[in-house]
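What follows is an incomplete set of chains from the complex, kept in their original frame.
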Amino acid sequence: GSGSSSEGSGAAAGDIKLGMSVSTLNNPYFVQLRKGAEDEAKKQGVALTVTDAQNDASQQVNQIQNFASQSMKAIIINPVDSDAAGPAVKAAERSKIPVIAVDRVVNGATVAQTVASDNVAGGKLAAQELAKQMGEKGKVAVLQGVPGTSASRDRGQGFTEGIKAYPDIQVVAQQPADFDRTKGLDVMTNLVQSNPGITGVFAENDEMALGAIKALGAKAGKEVKIVGFDGTPDGLKAIEAGTLNASIAQQPQLLGQQAVQGAVKAAKGEKIEATVAVPVKAVNKDNVAEFAGS
Amino acid sequence: MLVSTNVLQRKPPGRKSPAATWLGENGALVALVVLAVALSLLSGDFLTVTNLLNVGVQAAVTAILAFGATFVIITGGIDLSVGSVAALSAIVLAWTATDAGLPWPLATVIALGVGLACGLVNAALIAYGKLPPFIATLAMLGVARGLALVISQGSPIAMPEAVSHLGDTIGDYLPVPVVVMLIMGLITAVILSRTYTGRAMYAIGGNEEAARLSGINVNRQKLITYALAGLFAAVAGIVLASRLASAQPQAAAGYELDAIAAVVIGGASLSGGKGRAFGTFVGALILAVLRNGLNLLSVSAFWQQVVIGVVIALAVLLDTLRRRGTN
Amino acid sequence: MRGRKGRLLNDEILRVEGLRKEFPGVVALDGVDFTLRAGEVHVLLGENGAGKSTLIKMLSGAYHPDGGRILVDGAPTEIRTASDAQRLGIATIYQEFNLVPQLTVGENLALGRPPRRFGFVDTGRMHEQAGELLRRVGVDVDPRTPVARLGIARMQMVEIAKALGLNARVLIMDEPTAVLTTTEVERLFGIVRQLRDQGVAIVFITHHLEEIPQIGDRVTVLRDGSSVAEVPATTPENELVRLMVGRPIDQQYPREPAAPGGPLLQVRGLRREGEFTDVSFEVRAGEVVGLAGLVGAGRTEVARSIFGADAYDSGEVLVNGRPLARGDVHAAMEAGLGLVPEDRKGQGLVLGADVGENLGLVTLRRASRGGFVDRQGQRRAAAEVARQLGVRMSGLGQEVRTLSGGNQQKIVIGKWLLAKASVLILDEPTRGVDVGAKVEIYQLINSLTASGHAVLMISSDLPEILGMSDRVLVMARGRLVGELAAGEATQDSVMALAVTEVEDARVH
């Protein structure tokens, strides 16, 4: 797996093999990210292999190792965990294979490029959006993602910081629902039971938000305002239907597309930017039409 | 003095009161009652009709899976594939009804057929291929999940309206999942206690060789057993998807352990020959009550896992200790 | 009398006073007194369920008494675990085998106390020692054979060897001869006498009354959980029966031959590589055909093959003139065959299920209508057979695991009696059954043949074969070596056939 960078400059697009390890495909968000990547790869005429680490950091390390064995020209990693991805990326570095991080950063090793949206900022944005919808007062419940994932941590942190600006809003309950729709439904059902006065919900992704909507029934979007995260197709549909008030849209397809562009350039030995920031944006009833098409 | 004489009095053999016998056989029920009483004392929200119905709804999918698993466990087998099969069946239903445009009743039949087929494949591997059930159904766990992902391309598919009503309520209160759970439980009880196949399951789990030499067609009965588990998994998958109005390829992942736990908490033995529908039902309720209660009490998420573990152990411990006491 | 002298001999080693043991629903022992001296063989006698096994299990540390006391060398002693018993020098051969099927014979012989070197198990020495023990009891098995591959007779010999290996001063044997043929029994008695003469105290349980004067010194009789008498071993048989059952038994083998009809079972040229060959015979309606032979002669294998429990390589089996599919138990049963297997625990019973369930197992299919079982009908029929066989139980709901050995055996037979098979193959049917209940079983066999059914009976109990068969077939080394009519069959003529062929084979 060495020498790829030396012959890189002359390599035709057709010879380029890329590997991409996605943290999990147990979430439409990443399915979209993969789609963006695959479409871009097709467009550029490069071979792209996508693997699913099933949210297991060590399986991801294995996959990166295996990419190195296959002499990939560049590797895209969507870390399960930012810290745990370090050693794997270092190993790839040693084999002189450039690595692009997408959606989540890699700590403890240098990558050729990071393509990501800022989850802390997204969390703050969610706080603002929810506060606005709630008229800056009321009781809020938070549905957290898989405990221990950086996405959950960062969004939670951003949200907590953001919501502090609204003294009349109280966070009365926080429970993880593991980024999972079914769990979102059950946890929300129970939260409503024990906290009848809830008027706002922040779900750290749309999947959980959709579960919460089911739990809240007719109240969803009306008496109880709900803000999700991701802007998945199902999430956007819910916004159109008025059951979801807002979502912090990431642009997973764009993330995937940018990551492949960066990887191809890196494989060819071209210079690339250290970071590509893909903006997050609050989607609500007013602007949902702009997103629905993408 | 009353106390000490009571203690000294030996229970006359064979003269246990029917109530005591019944309780002896339903140890998990005692645990459930203790748990429920504790929770109603700790949280005013627990003992409300709405909440109890919620618990019912939240128990439904696990319970239905667990009913199916009861058959398998009674024969001394194990089925790790039920969660995946549930997801696959739901995806097939949603996909055939939307993408393939079939009418929903047909789609439903096909989905149930898929569950049945998965069960039959498990059984064939076990009965004719002589694979250990753990391996055969672990393989199916992967295959069914993979197929669910392949068919759905990883994204949820909306359930047809008509089927989604399975997730609603009858009238204002009665949730359909609870009704389905009760019906499936009743079917399980009848199969186990009254039918040839049910009795054969106990015999096979108790001593497969003796069952065979008594003329029971062990392979055929195993086919039926795993097919039932597959069918029940399909029903569970459809109920789950109806609650969400959408079939998710990753739904019910890991539910197999919950289902098996419910069966074992309900008094079955993984070495076979023992188990009852009612016990399984209670086992599933214990798990659901526990999760619901801890949420109501706002126990922190990390501690919840600890507490659930401890309570499961205590519940079963209570049962074994009590049983040792009476023996 | 036998010239046994010295202080060691005749010293009282063990004394049991007023021992009591209760199980849920049953009082198994209620006031048992019993003494054991060095250098004696003390026979325990009693009906099935009288409490013999329960008594010895309290001496071996398997159970704890609820009342009464045990004295070892005159001192009250609590025997809490099996290792306590081992320390006290008490070794036990249980009625039900306590072997680990997956482990080798050698490992089983050293179970719980393997020879060690530098802290590690010394397998070489372990198997060497095992070889010696096996030679001592005269079984020819490689100590490295897994126990699962042995037939029950050999397992019994391994159990005996295992107990001998403990070099105990008290040796308890619970029905060791139940599955052995005359030859092994003789060998076992030789060993027992030798041990006795060395001062070992032996507790011996048997339902074969003729063995008592041959091997015993004293007899303690148990009835309904109490010790009712202690008599010398020379007491006449009918007196022993009276003490044990409470009434005399006038005829031990009440065979009433029926006029034989047409052939119901025909076996032609049956053969399985390495097990048996050229086995041909027939059994007619109304007949009881006995199948005799030494342990390992292959009788069990033939029976299982006929019934479809195992496959065979060539030959054919016809029931009522119709050929039977190979290796298909279900088809065999449909055709009217039945088999009472020799291994009740492994093949005959669902131990965790209750008496009613077990008795109804064979008739389950017949009792089903549209997939639903007539459970009431099943229970009624089960209650009736249990009554006929005198099963000692707290009710049809008692778990079979907790029945006494002989009563378990009655269940295995009972479920097939209910099935009314037109040809019933019995493999060691009365193993461990007491004299009284045996007569009941023989009566039931009589009524089967009287109504035109046929019975093929394999038994290692030669008097039983001679007493109940209309014809006797003899097997040796996997072949049928002779057939004797009821009149000409005697212990000697059968044994001569069973043994000569083996000698022949050795010559070649």
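So that you can tell them apart, the chains are marked A, B and C in the order they are listed, and the count of residues begins at 1 in each.
The rule is simple: a contact is a pair of C-beta atoms (placed from the backbone, for glycine too) under 8 Å apart; a residue touches a chain by one contact, two chains touch by 3 or more.
Everything quoted here is computed from the prediction, not taken from an experiment.
> With only one chain per type on show, what's the overall stoichiometry?
Putting it as a formula, the complex in this file is A x1, B x2, C x1.
Methods note: only the chains that are shown with their structure count from here on.
> So how do the chains connect up here, line, ring, star, complete, or something else (other)?
Chain contacts: open path, no cycle.
> Roughly how far is chain A from chain B, centre to centre by C-alpha average, rounded to an integer in Å?
Spacing between the chain centres: roughly 34 Å.
> Whole-Å distance, chain B centre to chain C centre, using C-alpha means?
It comes to 43 Å between the two C-alpha centres.
> Centroid of chain A to centroid of chain C, CA atoms only: how many Å?
That pair's centroid distance is 71 Å.
> Quick check: what residues of chain A touch more than one other chain, meaning two or more?
As it turns out, chain A has no residue touching two or more other chains.
> What residues on chain A touch chain B, complex-wise?
25-28, 30-31, 34, 144, 147, 173-176, 180-182, 185-187, 189-191, 193-194, 210-211, 214, 233-234
> Taking the complex as given, what residues does chain B use to touch chain A?
43, 45, 48, 50-51, 54, 57-58, 149, 153-156, 167, 240, 243-246, 248-253, 291-292, 295-298, 301-302
> What residues on chain C touch chain B, complex-wise?
The touching residues are 22-27, 307, 309, 329-330, 333, 339, 341, 346-353, 357, 361-362, 364-365, 368, 371-373, 375, 394-395, 415.
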